[in-house]
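Missing here is one protein chain; the remaining ones are kept as they sit in the complex.
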Amino acid sequence: MKLTHLDERGRARMVDVGGKPEVNRTAVAQGVVRMSREAFDLIAAQGVAKGDVLTVAEVAGVMGAKRTGDLIPLCHPIGLDVVQVEARLESDLPGVRVTATAKVMGRTGVEMEALTAVAVACLTVYDMVKAVDRRMVIEDVKLVSKTKRPSHNS
Amino acid sequence: MKLTHLDERGRARMVDVGGKPEVNRTAVAQGVVRMSREAFDLIAAQGVAKGDVLTVAEVAGVMGAKRTGDLIPLCHPIGLDVVQVEARLESDLPGVRVTATAKVMGRTGVEMEALTAVAVACLTVYDMVKAVDRRMVIEDVKLVSKTKRPSHNS
Amino acid sequence: MKLTHLDERGRARMVDVGGKPEVNRTAVAQGVVRMSREAFDLIAAQGVAKGDVLTVAEVAGVMGAKRTGDLIPLCHPIGLDVVQVEARLESDLPGVRVTATAKVMGRTGVEMEALTAVAVACLTVYDMVKAVDRRMVIEDVKLVSKTKRPSHNS
Amino acid sequence: MKLTHLDERGRARMVDVGGKPEVNRTAVAQGVVRMSREAFDLIAAQGVAKGDVLTVAEVAGVMGAKRTGDLIPLCHPIGLDVVQVEARLESDLPGVRVTATAKVMGRTGVEMEALTAVAVACLTVYDMVKAVDRRMVIEDVKLVSKTKRPSHNS
Amino acid sequence: MKLTHLDERGRARMVDVGGKPEVNRTAVAQGVVRMSREAFDLIAAQGVAKGDVLTVAEVAGVMGAKRTGDLIPLCHPIGLDVVQVEARLESDLPGVRVTATAKVMGRTGVEMEALTAVAVACLTVYDMVKAVDRRMVIEDVKLVSKTKRPSHNS
Partner (left out) sequence: MKLTHLDERGRARMVDVGGKPEVNRTAVAQGVVRMSREAFDLIAAQGVAKGDVLTVAEVAGVMGAKRTGDLIPLCHPIGLDVVQVEARLESDLPGVRVTATAKVMGRTGVEMEALTAVAVACLTVYDMVKAVDRRMVIEDVKLVSKTKRPSHNS
């Protein structure tokens, strides 16, 4: 077992995906922003505003996913067939849970795109709420599932 | 108490910092990538390679901080006097702890820059290690401190 | 009278703003997306969805304003104290009217930032509605006002 | 008939193009910058300079088309086989007419790329001429044609 | 023989690659940063630090390659199967030699991606060493080889 991003001399490198087949790849990632009850209630209480905080976070997550190759040094720049980001209030945290799904027909997996969408959406929630709660924590950012299936064209 | 990023009708907005004074602002943020013992040992065992994983993550974090205004919709685009990112192995996690410091003489705080640096550095570690551990979790991403002091010129 | 972006030999150039004073500058720009009555009614009818189309356009406009220096070759890269973008349905058009305000304390005006916000917000509306109306037109994109006033510090 | 960028709950989403065939897609878009006769004459009179204003706008348009996925939240990031942008003086407006053509072999149309090219080229003309005319208007930005034909490989 | 980036009227244009076959394309480029013996010795003497200067340059080169389409106006935006950048100290120069390899299965060559990786890596070395040597020169940036071979799928 070895770190694929290190070459034989232990130096960082991008993995060559030239020989991999083009298949349909999907990845789902998740994360949460945990906040004070007071901050949570402010978001939850604001009707349309609530929609806005979550919508802005979702839009930022989708756009963040498209910047993955710009941000993560050894990630491949890829097209994406779709990115879906959902941010929802969870009273139990209390806070916001973000779930992102990325799909592509391509030679390389899209878990980094899903994870980047989650991270950027969480940072966006943090930014919009930070004036009322400086102790928020972004946590539990992880891959939920990763699948691939052959292309219809094959 | 209210969400400063929502206007009186509850719509998302950028905060106007035009009236704020230019002061020296510093923010420190932190986060961790928790991984399997096996993955941790692989990074720790590789000598120069170890340096590389951590160095690549640090570089990515610094560059990510500079993209904050591009990624977070309602963040102000700002200059930065310095960004420092440190990624280090912590056997207790086991995993990597990332600490980022951002400073600017300006009208708006830099906690989002520090947090974005942390998030991007953690994602970069994740990317380089994901081939050997699919269950890593990015967590405990939070602000550690935030200070401001008057400019020497004032 | 001459084109300031052309030098004495008629070649394109950026204007040197080094000698200009730092003052508070504000610009307001506007534009519309004119669409079919049918498309307009679809947006207007969808309750939360309506909010979403307009909110997504507003977020895109704010982010677009921050990319102005990246997009317009001879524009100065600048900080921005605030960008506000409002997209609202106007039954008379029928369509969406976008208004953007950009402010900065700086050496160069911000009308291009306001206009870029408007253009990107209009393109975003177009993108979200194009499946039901291919004949939309973006028009009347123009500067509404431009002001400057001395800094409080002077 | 419905807005494809809204899901069943009326929330903004990217359209999943994973199931669409790869075909040759072409889109042509157009727009104008209408200006004062005086501003028009200044551009028209300057020989090489004239070339420069139009060339700079064309280059900006091509580069803008390549940034479409970065700017428009729900647009797919795609490769482009070609983007052509033509800016020409039209005495009748008076002003500059921009025409952009975008082509790709892909799963999603390229009208947003053509429209973004037009918008960015028009903004660039505006930027270069604004010192002599503050009342310019960007208008009539619209799709001229959109076609697709099967790939030679199919 | 003619300049493919100029149309029949001598105007700049992007080359239409729509009709070209998708083949495996590889390009290798090289360049050097020549510096004073003193600067060279400082880098060479610093153990881990040496690794850092070169690693940072390599990371910057890889990321630069991914931005090629953003930087070079008439370059196609493309995916990349891999980019490899190696920066190494050469006592004979004295200085740093950068070698970059870019590969893609696509319709257009990747020499600009390899050359951009080299240029950005060289600029990064320059930036890190400039405080001790202001007379460094970046030179000999050139294509070393360019090959294409049919896809396995054909």
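Chains: A, B, C, D and E, in written order; residue numbering restarts at 1 for each.
Assume contacts are C-beta pairs under 8 Å (C-beta built on N, C-alpha and C of every residue); 3 or more make two chains touch, one makes a residue touch a chain.
As the structure is a computational prediction, the values presented were derived from the model and not from experiment.
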- [ ] For the chain that is not shown, enumerate the shown chains it touches in the whole assembly.
- [x] B, C, D, E
- [ ] Pick out which of B:E58, B:D127 or B:D140 touches the chain that's been left out of the picture.
- [x] B:E58
Open item on the list: List every residue of subunit D that touches the chain not included in the displayed model.
Closed with: 48, 51-52, 55-56, 59-60, 63
TODO: With the missing chain put back, which residues of subunit C would touch it? List them for me.
DONE: 11-19, 69-70, 73-74, 76-79, 106-107
Task: Residues of subunit B in contact with the chain not shown - done: 24, 55, 58-59, 62-63, 66-67, 78-84, 86, 103-105, 152
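Here, only the chains that are shown with their structure count from here on.
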Open item on the list: Which of C-D, B-C or B-E has the same interface as A-D, meaning more than half of the contact pairs match by residue number?
Closed with: B-C
Open item on the list: On a C-alpha centroid basis, what's the spacing between subunit A and subunit E, in Å?
Closed with: 30
TODO: Could you give the separation in Å between the centres of subunit C and subunit E, each centre being the mean of its C-alpha atoms?
DONE: 36
TODO: Starting from the mean Cα coordinates of subunit A and subunit B, work out the distance between those two points in Å.
DONE: 16
TODO: Two or more other chains in contact with one residue: find those residues in subunit A.
DONE: 11-12, 48, 52, 55-56, 59-60, 63, 67, 70, 73-74, 78-79
Open item on the list: I'd like to see which chains touch which, written out pair by pair.
Closed with: A-B, A-C, A-D, A-E, B-C, B-E, C-D, D-E
